[in-house]
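Note that one protein chain is taken out, while the other chains of the complex remain in position.
What follows is chain A.
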């Protein structure tokens, strides 16, 4: 029974002219053969499925061919046939991935002095050469340095960076490029036609894009689709189902619904797509790619060639791009990006996917970055108007306070607080996965407790609940932790004006206690704490605090385990009471 040979093996190129998309290499090699510029060692590198091994084999034949035509092997003479059949004595192929030791290389090298039997040269093809061990590389290097006149080495690798530099400099290096979508589509068309199959242009485009530059992958995918054996032309739908990716019209419908703010439609479409067998992760990635193209075409409708889409598809995408504002698109990309990251760690991918899309609809308007930039700008303008005297700074604080208080929340319940942005976001996204394990022993470490204590006191610290230590400085009105925490973003903004790095260090910190004119800052990361403790930086922080709160404040920096005098014990007792003594284990 005749065995079926995979398409990529049936269609392995047999001449240089048949190698797709590597004109710079095939032309050089053919000319080298014609003009006698053959060198002793070649290094072929490039991603998988771009023609390295095929070209190496063609070169081996062309070198030894009895009747070469214009540098091409004839594939008909005795030598070519023997090499094609894989039983030539002059062409040795070695897979370095499975023969990576020094012994194998020694074995090979020992036989090199023996001249060729049938052809003019002995050709050694060493595939995946980066897998060789260090010793094996060195053994090979010695031979590459002084090769006998009859030997030609062809090394092939996907990772030239792992090849020793000394080897690299002895080889003529050729870099195989990933194939363009167009080149792959052309070849696929040819193969399909030869197999008597018709493939829709849309299907072809989808296939070629999914192959990501590797022709072998593309042919394998085509094989897979042909194996389903349906009659009639292959449609984009079939391809999408086989590959488990979303079709362009699905993506267009989804983004269309997002553009019009049709939440129900979005959820409906997601449901439909998932029902057709697309993984949520895949759908999100496809959407992300699609959104990138939307943004690109929004800015430059003529950039269609970069997307790898067919012209009419580019038209569709560009038309939809007009419905979006480009800030909104950027926002969508950001959300999809974050959703993708969260999705990887979640066991509820569908929820994340839906939440990501819903989040985009629920919270329209400028992004957080945009807002913080505007705020920073306004502050800069204010500062310029008011001048730097401390007395006025205090007025400014007072004047701004009410406005600060009823600042409209950007996104209800989530993104209002810049300082806690990270926390809030991850909380929002990871919520489903992070349910509180009821009944189990909850491990609470002291840091969390202190945090809780700080927040607790902040909550309680109304004007009337001034506890002992907070009355120590009678001169100025008491500053409360709650106020400091609320206005922490302002401090960050002030710090940013000093230097961006200072802000970055401060971001890691959280005010946990205020006592008189001393502010305790808990900084978790050692590095950031170290930086903040440097006198220069400390001064700048204090300056920023003074500017915001209109009074000098001393900063005490702790590692997140401060001992604020007062109610730590209280909180602990309350927690123990709340959970029950057997459920709480204290870890320091």
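As a convention for this text, a contact is a pair of C-beta atoms (placed from the backbone, for glycine too) under 8 Å apart; a residue touches a chain by one contact, two chains touch by 3 or more; residues count from 1.
Keep in mind that, in the parts below, contacts and distances are computed from a predicted model.
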| item | value |
| --- | --- |
| Chain excluded from display, named as in UniProt, from "DNA polymerase III subunit delta", "Roadblock/LC7 family protein", "Cytochrome c biogenesis protein" or "Electron transfer flavoprotein alpha subunit apoprotein" | "DNA polymerase III subunit delta" |
| Of A:75, A:224 or A:337, the one touching the omitted chain in the full complex | A:337 |
| Which residue of A:13, A:178 or A:550 touches the chain not shown here | A:178 |
| Residue of A:288, A:371, A:546 or A:576 in touch with the missing chain, whole complex considered | A:288 |
| Residue of A:89, A:299 or A:362 touching the missing chain in the full complex | A:299 |
| Absent chain, residues of chain A that touch it | 24, 27-29, 31-32, 34-35, 37, 39, 46-47, 161, 168-175, 177-178, 180, 213, 285, 288-289, 292, 295-296, 299-300, 302-303, 306, 327, 330, 333-334, 336-338, 340-341, 344, 369, 373, 377, 500 |
